[in-house]
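Excluded from the complex is one protein chain; the other protein chains are retained at their positions.
Going by the order they are written in, the chains are A and B; count residues from 1 in each one.
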Amino acid sequence: MDPILVKILYALLTLFIVLNYGLLIQGIVPKIGARVGRRHGIPFYQAYLDIIKNYSKRTRVTHGIMFYIGPVFRLTGGIGLLMFMPVIFGSNMFQNFSFTGDLLLVLYFQFFGVLGMALGAAESGHPHSAIGVSRGLSQTTAFEFPLTLGVLSLAVQYQTLNISDIVAAQQGGFMHWSIMTNPLAAAAMLIAFLGAMGRAPFDVVLAPQEIPIGPPTEYQSGLLGVLQLNRAIFPIAKLILFMNLLFGGATSWPELFLKTFLIYMWSVFVGVVFPRFRVDHSVRWFLGVPLLIGILAIIVTKFF
Amino acid sequence: MVNPIYIVAVLLGVAFTSGFFSKKGKNIAGYLSMLALGFVSFVSLQWLHGFLSEQQAAAQIFTTAFKPPFSINLLMGKEEAVFTSLINIMGLIGGLYLFRKLKETGSNAFIALLLLIMGLNVIVMTRDLFNLFVFMEISSIAIAGLIILSQNVKSISSGFKYMLAGGLISGMLLLGTVFLYYFTGTLNIDGMLQQNLNLVKGSSVAVFLVITAIVLELKPFPANGWGVDVYEGADAGISALISSAYATASVYVFMKLIPVASEQFQFLIAAIGIITFVASNLMGLRQSNPNRLLGYSSISQIGLLMAIIGLSSVIGESTNFIVISILVSHYFAKAGLFWISGIIKTNSIRDWSVLRHSKILLVSFGIFIFALVGLPPFPSFFGKWELIMNLSGSHNFIWVTAILVGSFLEAAYMFRWLGYAIKLELPSEIKPVIKLNKIIPVILFAASVITAGYFTGMNHEYGKLINYIPLAFALAFVLIEFLPVFIKNTLAIAGLALYFYLNYQSYTDISRIFAAIFLLGGILTLLAGYAYKGKRLGFFPFALMMFAGLIGLIEAKSTLEFFYAWELMTIGSYFLIIRGKKSITHALSYMLFSIGGAYLIMAGLGIASIGKADLTLSILHQVTEYAPLVFILLAVGFMTKTASIGLHIWLPGAHAEAEADVSPMVSAILLKAGVFGLLILLMAMGEQFIGKVSIPYLLSWVGALTALMGNMMAAFQEDAKKLLAYSSIGALGYAVFGLSLMSHLGWLTAISFSITHFMLKALLFLAIGGVVWRLKTKDMYKMGGLIKRMPFSFFSVLIGIIVLAGVPPLTGFSGKWLFYQAVMEKQWFLQGAVLFFSGIIAFLYCFRLIHAIFLGQLKDEHRNVKEAPFWILVPQYILLAVLLGFSFLPGSMLKPIGNMLLPFLPDGAIHWNGQLATTVYGYWNGKTVMIIIVGIFSVVFGWLWFMNRKARKIKQFNIVYAAERPFRPETTHFAYNFFAPYKKAIGFLVAPGITNFWNRIDEGAHAVSDKFTKLYNGNGQTYLIHIVAFIVVIYLISFGGF
Partner (left out) sequence: MEKIGIEQISLAFGFIILMLGLWGILSRKNIIKIVLSFTLFDTGLNIIIVAIGYLKNKTAPILDSAELQTDTASKIVDPLPQALVLTSIVIGLGVTSLLLVYALKLYKEKKSLFINDYKDLKW
């Protein structure tokens, strides 16, 4: 078979696994939360139900072309992010299209979906969407700063921007993981990660508990369905990125599930413990201690 | 040759004859006087011609049968020919200007004029000290007689002060003369020069008296209150005579006598001159009366000449060239300005907007201002250049600094004035009466100063190498201004295209890239100009002048050519910027930063020329002394154009207020001149150090902070064009950073970034310009929802911001990717992180730009706006095509640039395999990224389309609104203060600290100016005390009292 075709098929397989994993996590995590709180909670397959519901709605409206393709941008961003990363270390099957660009491509491609979605939401003309975008972008700029410093610190440490090489350098036991070898960078990145996941205390952008405020306010039916697909894929892609950079990557799917689940739970725990930040607070917060840690990480790796 | 004695004889004869004409005959007296002045002008010009064609030897004219020292002799040499020509022409043209006024008074007035000119001629030609004194007295009496023609208290009291001061000074001159005679036994200047006066005991006091008297005639600071008052009080035509004829003669007298003085005394006088120059220009800052302002300016110019002549031992043989070129500019310009002032008769420079009633006067006014400030192609440009080259070439940095500071101050008030004339509202009550006899002199002198500039250039070693064709092409458009835009635009585009076609092969590699940005960019932006109707007066000459300057930068072989081109570009762009609606202050600050920067460049080039035989640009390769200083001066100079942090405050307003197609010109194209300058600087000089700190390292921080500040400011703008302008500042920060890396990757980043920025900023400014064109507002919150009305502009902006933000797969990402590889290689991570942060902030303003304008709620008043004009869209879509092409095949752009860099930075560091780029650190394949993303996008879109094809389009207000309904589009469109939380969090970072800093400097200068001018309290007696005090202080300094 044509090698390109094979690649595409494998990529689709990755996508399929990640999608289902993401959808399940979306059900399981609230379920755990509910059980901890002695409630019954939603079924673990709730996310599937939501998607089916949205695709089968009969009322479908659109505000215009940008509104329509906004979710397409969003999902392309999510899938693309996954596709540009090697998922399973040492496996030819699950390298996806990582041959086409390095860590920088991945870092920057994150914004593809964000920007497209923001544009789509903005065309709806709903002020809440625009407010959400304003908050989201503001917060993003803030947490990206320590994140980048951390990533740069890693790049300095390993002298490469190639994700596969970074993962390769961490093999051989957990003492070789970046989180152990470069704790400062890891700290900066893991704090930034909280912002990137958009959970409490940094969840004012989507404000999930309130009346719908945030970019998706006007979205419904299939358009919302596309967004929900992305909501399953995108966080997992980010988790995989962090796993690759800090926790030695994964050599098999079970390892990947375990590691990403634990990383995910980090943001969940923090979210449960801490109340929500307002955006101006979170911006200041990210540009405070986390930023200093990031700078320190750079200095330490460069000079020591 | 007509014997010069006839100059004296004819003037004197006609003056006597005129005395016989009664009141009725005053017409005859007038015509006769004009005839006489015409004749003497002819005589001196004939001599000048003789000297210039080098057939003529200097001629001695003896007045009696005895030879000197027993008789008075006159000398007609080359300098004398120049100076008498200037004086006589001024007499003729100035007399023409004053003709009506003189006629009103009668033949006596003509006699005074003739005697003045006669006296000045003798002053110039005589070689006898006492004779000099006599004719100086005659001239000043004649001037006093002319001043009193205007019978008002200002004029009379100023004349009286003039007489008092003149009496004191001439007394001193006479005393000195007699003592000199006592010690030397001769009154002949040549005789005195032959004796070494410093050896004769006591003679130094005599020399001191004579020279100080002559210096006082030149109105040194602070003993010059009487002079300023006369310039203000006298009729403008008389002031013109004083400033252009009398001062010219005095300067020559000074030149003639200064060799008598010891070298130390010459330096002392030079110091007085320079203090006068700086102080008078400083005091000029606060002037609002045009004549008084011109007075200060006159005094300052003469002070400068005093300094130059005093420094002649340092400057060497080019002193005469410098003096004459600066003097000639001053002569034409000051006479012209006084004359214009006399025509429009206002008491405030703010009323000079009345000049707009007469285009020709306005143009002349501009010419005179540029000539005074010393911009090309006027004589003083070459003079100042030569002066700075010589002084800095001989390590006289303090003098250079003082001269440049003074010149800068002068430029400040002169351009403020020009701005008033061009932009302020027309005062309704003043309407100047323009008489032919008054306007002809102005036009004549304006034309002459241009011609003089050409000749000065031709007489300069490097000036004659300058390629004047582009400038001539630009100026030719002045002659066809009456044609409609369509024709002129086509001609302009054809001109640029032809020039590029003919020359692009002669440019070396990197120059070719910039030539393409400048010329092809010029063509693209000019295409948008077809959208304009009518004649668009004053646009084409200056736009083309800017392009002429830009291309001159590339073609420059010598430092002078480079500097000439740099200034030309500044002039052109200044006029483009000032075309904008509210751009009066922005154009001024643009000009001031440009001129300041240009002076730094000039000083830098001067210091670089130390010890060099020639002045080709290659001297920068071999700077041996003060290399770090040269580097810093040039870099800061170039960074005024790249608007780096601290030097950026001119940019936002200037770019934002400009017209739809001017903004892209000045933003996308002009700023690259600074990048080009930095590039050639770094290529030539490499890395320089201050102590152990590498200057490029400092530069990298400048770049990073500029980017941060620019982008952050952009995020908080409400004005769409201002947003783009700040974004340009930020983008140029990236370019500066890239250059500062001094590595192959860094430069590749910088250059490719410059190209990309050129395209995307042209695209965005044109698109937004088109929107503003239709909506008549630049405030984004007043727009909204325009995607429905202007889909084509929307698409431009969409692609523009994706490229700008650097999001893959479009070509903006290539810049970001390269940038990181370069940072990794250089290990400047902290700056890199700051730049990354700025890059993220770019998302904020990118989104805001497109959201607030095109998305959100459409306002009722915009429901019927049309798409932007066709011709504004055309260049946008050409740019879009190129941008998308580069996105798909980034290697096709980057690889050739990399190859061009190889000779300078051989370490290739980046390897290409098809479209796959690899460095030590990472890899990236633009083409496959594009294919993958397009692939995923299509599939997802197809899926959505399949699932949701029946989606119904709904109306604007049909939104989920919490059980209520939106009130109006204005209240529903969320756009004002869009990033409020962000501003709350870190808005303190964008407090206008730098603007305040410059404002405080401005206020400080004005306050000092105010304090200084209080010295001149208007009391004639105080002025006399100043004079006496001046004499005493100079005496004490030169004879060791201090």
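Note that in this section contacts are C-beta pairs under 8 Å (C-beta built on N, C-alpha and C of every residue); 3 or more make two chains touch, one makes a residue touch a chain.
Nothing here was measured: the structure is a model prediction, and the numbers come from that model.
Just to confirm, in the complete assembly, which displayed chains does the hidden chain contact?
B
Return the single residue from B:179, B:813 or B:888 that touches the missing chain.
Result: among the candidates, B:179 touches the missing chain.
With the missing chain put back, one of B:18, B:85 or B:158 would touch it. Which one?
That would be B:158, which touches the missing chain.
By the contact criterion defined above, which parts of subunit B meet the unshown chain? Give residue numbers in ascending order.
Output for subunit B: 130, 134, 137, 141, 144-145, 148, 151-154, 156-160, 163-164, 166-168, 170-171, 174-175, 178-179, 181-182, 187, 228-229, 232-233, 286, 292, 1013-1014, 1016-1021, 1024-1025, 1028.
Heads up, the rule we're going with is that only the chains that are shown with their structure count from here on.
For subunit A and subunit B, let me know how many angstrom lie between their CA-based centres, rounded off.
Here subunit A and subunit B have centroids separated by 54 Å.
Inside the complex, what are the residues of subunit B that reach subunit A?
So the residues of subunit B touching subunit A come out as 785, 787-788, 798, 801-802, 805-808, 813, 816-817, 820-821, 823-824, 827, 829-830, 832-833, 836-837, 840-841, 843-844, 846-847, 850-851, 855-857, 920-925, 928-929, 932-933, 936-937, 940-941, 943-944, 947-948, 950-954, 956-962, 966, 972-975, 978-982, 984-986.
Help me check something: in the complex, which residues belonging to subunit A touch subunit B?
55, 60-66, 68-69, 71-73, 75-76, 79-80, 83-84, 97, 99-105, 108-109, 111-112, 114-115, 118-119, 122-127, 130-131, 133-135, 137-138, 140-142, 144-145, 148-149, 152-153, 155-156, 159-162, 211-212, 217-218, 221-223, 225-226, 278-281, 283-284, 287, 294-295, 298, 302
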